[in-house]
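What follows is a short report on a single structure.
The other protein chains are all here in position, but one chain of the complex has been omitted.
The chains carry the letters A, B and C, assigned in the order they are written, with residues numbered from 1 in each.
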């Protein structure tokens, strides 16, 4: 099973990718890429089982959210189905001091940061727009405008350097998540410029799920995305995004390189969005069923399950218990989502300015007066 | 003198560049780059002399403009001093059907398109903002917002393809000029994305004159700029931007490749801005005299003169005649600039909308009434 | 391309009852048919037919040279449209949602708006920028904004919006035919509202693109609205009628330039004006309307021009958007305040 030179799996796209676990659940001990970097993982059985639990849990929570949306309990949902390995692997690769800048789809990363999975549900339910403390969770707010967060991450990373928090193994590193579509945005390319020039301790983690809503990858690039980094003077690595081990190994190495002062890395996680873009989308309009089928064979969870089974690291009882506990979490999540209160209307005037504003105060007061005028009437 | 493999001149930056004429005026027959492309020129004596005349003329006209600005006759001037070879070489490489999108500094390219050099002086004098017909001259308006014209050029090039005007040797190609600083703009990188995806018949011609106003190249990139193209999936070539022959050869090849349907190329012309950024700038604040001195030794004109002399392609009489005729052109230009009338104030209301606007008409009428009210008074 | 040309049957010019979204789709189709230089470009406009299906079926019928799925970058969409326009094309660009137009703002404000001026009339950019705008659809952040003032304040751009299917059908074609660069706002929450549209009508007889329309005649006060708020204003007028107040409703249609003559004539008659829009009030369209009406109808006004607008806060979370958006009650409240002045 050992394969010191293997980079291209049978299922790899042209140009290859780093894969440490095949779709059939076979381990590749380590992979050495063209630039001489060797990637491997060294997990205990406990840790392997932990990753499996993560994957199953984030998929189950995601399915619950999809169901909640269908039942009218969420305004919209952006599912991570199919991208669990990319997210869990990279999320687990973060060290506690690291900072993450997500898009709107990184529920799996969020979970690995030990954040209560309910945190983003206010946004999708429409009761708020996120509303958490980026620094407390070391996980920035969900960002909807495509690509903008890559600049925020880069600026934050410049601040890490200015604070003297790089150059040692316990330094800090920053990861920015974005999609294949985002790579076309000017702002993302400016982030590449900045990160290169300031040697920022950054990992750019691109989940290439093959689509930007309906548009296939070819609408964004004519070469593999990981090669974009070369144009800006830092390394780009493609990984099998459905392989949680590769995702962990390469992200960990890139983060450690960043925290050690070696500057940015671009990781392209080659994966697939198994579901719709969001609950508002109808993917049958733009892609064929057989494509989806072919990706099912590369499922991130079944390959890890196969591995755990073959290696006798886990048994049916374990798998059943994981499913059950994921289900419990999901049902708990459901209950708590249903219990989320609608905000009081006048809270919309909160938090417009840190120092407040007489204008906003006056409008809030008029709003209150106006509503008071209806009191007792049928309104 | 022949050197079939030579890419790196003694004066070349790390990574080399395509050079066909050394600073001492020695010809290199041809250069083959790492990707196997061979560049050479095959000029008649007449053509060599023509290039020399171009270089001297554009420098002389530029000097006249600098003088006019100092005398208060222009509001500002963006001098091309030092960049004559990059501009004349690439400009002469254009075929008549090709279209150019300049910045604010491409007076040399403009000249090679047989456009009356007075054309941009309205802009610099402040009597208009350019005001020419891009299509008539196959030379777009000067663009001041850094980088924006690269997207215009790319869109135009997409139109060339849509018109079926690529894929043959007499197809059309498009060239966009921009500076080293511009490479950091999101819009320029979006132009790279678009050109790659649509395989647009584009040449991106970057004059790396080492500075964006005061900021040296290191503020924009940590690797040579020509390598940016690799990140977007098309070739990037660096040339000795002070070598008019290399500029011609590489631009001609790139344009022909584009018109033949081979898609975009990025050319980095490695050169130096010998003067100030514009007449408003004071370069002594940010660069040292010795740097300027070292670039004087690489002057684009003196090397061609040395070559013409050594090869006995031209003699003193020729050089004197070129100087004289450039001077005549310059004096004629000066006279015509001085004769440029100030616009009538109410022309500021012209050309706001192709279909006009009652609002603008009403404001123009009020403006006229208001001014009429002063008639006879001292105002 | 000719396969769907509807020129064949002149008798068949009864109206069809279709949604506003479908009317736009028909209008785009007809523009593509009638001028081979018209191209549609944007994110997901091709195979998907746009996230609101406004370009549904157009890729199939006109091909990917005419209906272009672009890379995900708004500056790129508008910037390449500028180049295509210089080349002689008439690009119709779709911005997917109001809140995503800002990456293209530089191209729109510094290039699209100014190139005709800069070139002394030598370079025309007949570009239409379609933007679904406004709230009320329960969406997440950036999907419910009303950024029209940013464009209407910009000289060199014209800005229009439609409020009903018939106007949608005619106005999109008029905008595409116009040589002016036009920002075309589409009232996204009205996409599904139906109305009768004469699909065979010819543009020559259409109501002028930059004219306001008196949508309901009245004598007591003038409601000025546009886009999604026209329906709200009409509903308010109906409700007011029950209280014996006879309100005139004007659909501005053109936000830059505004057809002030129609407005002044109305306010001189009614003596009262109330502007309704979703955008934040501060320095919105309503401010300009109020200032102009006051200047031009100073002695006719019984009360100051009042404004019913979004508040000066970021667009709030979906669950409170109904409290943010002007509605019938807030309009009637303003009418009351006007009468009580």
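The rule we apply is simple: a contact is a pair of C-beta atoms (placed from the backbone, for glycine too) under 8 Å apart; a residue touches a chain by one contact, two chains touch by 3 or more.
Computed from a predicted model, the values in this text were never measured in an experiment.
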Residue of C:72, C:149 or C:183 in touch with the missing chain, whole complex considered: C:149
Of B:127, B:223 or B:329, the one touching the omitted chain in the full complex: B:127
Residues in chain C touching the chain absent from view: 75, 99, 102-103, 105-106, 109-110, 113-114, 117-118, 141-142, 149-150, 152-153, 155-156, 256, 280, 282-288, 290-291, 294-295, 298, 303-307, 311-314, 341
Touching residues (missing chain, whole complex) on chain A: 128-136, 140-141, 145, 148, 150-160, 162-163, 186-187, 190-191, 193-194, 197, 350-355, 357-359
Residues belonging to chain B that touch the chain removed from view: 75-76, 104, 122-129, 144-146, 181-182, 184-187, 212-215, 219-220, 280-281, 285-286, 342-343, 345, 347-349, 352, 359-360, 363, 367, 370, 373-374, 379
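Simple rule for what comes next: only the chains that are shown with their structure count from here on.
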Averaged-CA centre spacing for the pair chain C and chain A, given as whole angstrom: 37
Interchain centroid distance [CA atoms averaged], chain B/chain C, Å: 41
Distance between the centres, which are taken as Cα means, of chain B and chain A, whole angstrom: 44
Contacts with two or more other chains, residues of chain C listed in rising order: 70-71, 73, 75-76, 103
Chain B: positions in contact with at least two other chains: 186-187, 190, 193, 197
